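Have a look at the structure below before the remarks.
Of the protein chains in this complex, all but one are displayed in their positions.
Right, chain A next:
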Amino acid sequence: MADLNIDLAGIKSPNPFWLASAPPTNSGYQVQRAFEAGWGGVVWKTLGDPIINVSSRFAAVSFNGQRVAGFNNIELITDRPLEVNLKEIYETKKRFPNHAIIASLMVEPKQEKWHEIVKKVEAVGVDGLELNFGCPHGMAERGMGSASGQVPELVEKQTYWAKEAAKTPVIVKLTPNITDITVTAEAAVRGGADAISMINTINSLAGVDLDTWNTIPHVGGKGAHGGYCGPAVKPIALNMVAECARNPRINVPISGIGGISNWKDAVEFMLMGATGVQICTAAMHHGFRIVEDMIEGLNNYLDEKGIPDLSGIIGKSVSKYSDWGNLDLNYQVVARINTETCINCNKCHIACEDTSHQCIDMLKDGDGNAYLKVREEDCVGCNLCSIVCPVDGAIDMVEVPSGHAPMTWNQRQSALGVLEKPKADVAK
């Protein structure tokens, strides 16, 4: 039985699975149900001046009949009075003292506003604070959420203000709606953040109805951009976590968020540098009980690998993530088709023929049976055939010797520089 406890910048929780600040953490009732179900922590739905929400607010993107491949919302922060939320936080914390409750906060970019709310929530016993600099809709139009989060100076300044008053750890939640997330992450660190969390939702329009021509979702025939999340955003979130994790100037723990639907996703985020993860869409899709499999799956994974606790995986893949210029140009793989396993759907052939390097031939054997073969000398090892292949084990990507010593682009350029220099000398 592996130890699943985490300590994220001083915030302790019995497992790394937190519910992200969102509709599932809107009330004491929900959070208590979540803790009963096994969640290790919650980030309470963003507190601030209660707002008025619209109807409807959610939309799902489906793919090939798969519901909720992506998810989109135009809901805002809490619509309940601060006093009610604080009372419920207090009661919940009393009932579940060992679970983490983090208050998500959003106020106007004013020092006194931050001081005021930080003091109020810490008074009811939260374990930490998460500054919401990410919400892309509604609040942003009032200068809050991602409107603040897109301006590094504002991130730094507001983090600083929050830290001035805070006694508990401060996590800064970042928006992905920005060119380079490390810039705002660094700003948060300069402001004194104890940790960062990412990503908040991505600006999105879930769809357009082909019959009514309304946006999806729409509010009485009008739509606005919402925040995108769910399985579809995972690669984007993972990249942002990785970029921050490998940046030496961002030396604070990361809480990973974005499309995490199961324990495997969580392990990926943790390998790539997240100390813990936050989950929302998967819980909205299936209910709180999904955490059972997350905990069990993670535990079994660690046990099978003989890893006693999560420190054995956190950040272990960060050093493998680098820049294109550091990749070995002489590393070579080629596709090899296992004719025993191949079912002859020919998807690899047509993918290669139409859109890659035309190196998979459709042939017939002596008995007239069709089979496929890769001309390895022409294969660039792009992976497309193995990606489109519907059968496990039918196409292997096999490493082949290139006959050259490893060399990266950066090495090549500096070597060329050395070679070219004498030339210049000769010219003199």
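The working rule: contacts are C-beta pairs under 8 Å (C-beta built on N, C-alpha and C of every residue); 3 or more make two chains touch, one makes a residue touch a chain; residues count from 1.
Convention: contacts and distances are computed from a predicted model.
For the chain of the complex excluded from view, the name given in UniProt is "Glutamate synthase (NADPH/NADH) small chain" [choices: "Carbohydrate ABC transporter permease", "Glutamate synthase (NADPH/NADH) small chain", "Inner-membrane translocator" or "Acido-empty-quinoprotein group A"]. Summary of contacts with the chain left out: across A:Ala123, A:Val183, A:Ile343 or A:Leu363, the touching residue is A:Ile343.
For chain A, the residues in touch with the chain missing from this view are 64-65, 343-347, 349-350, 362, 390-391.
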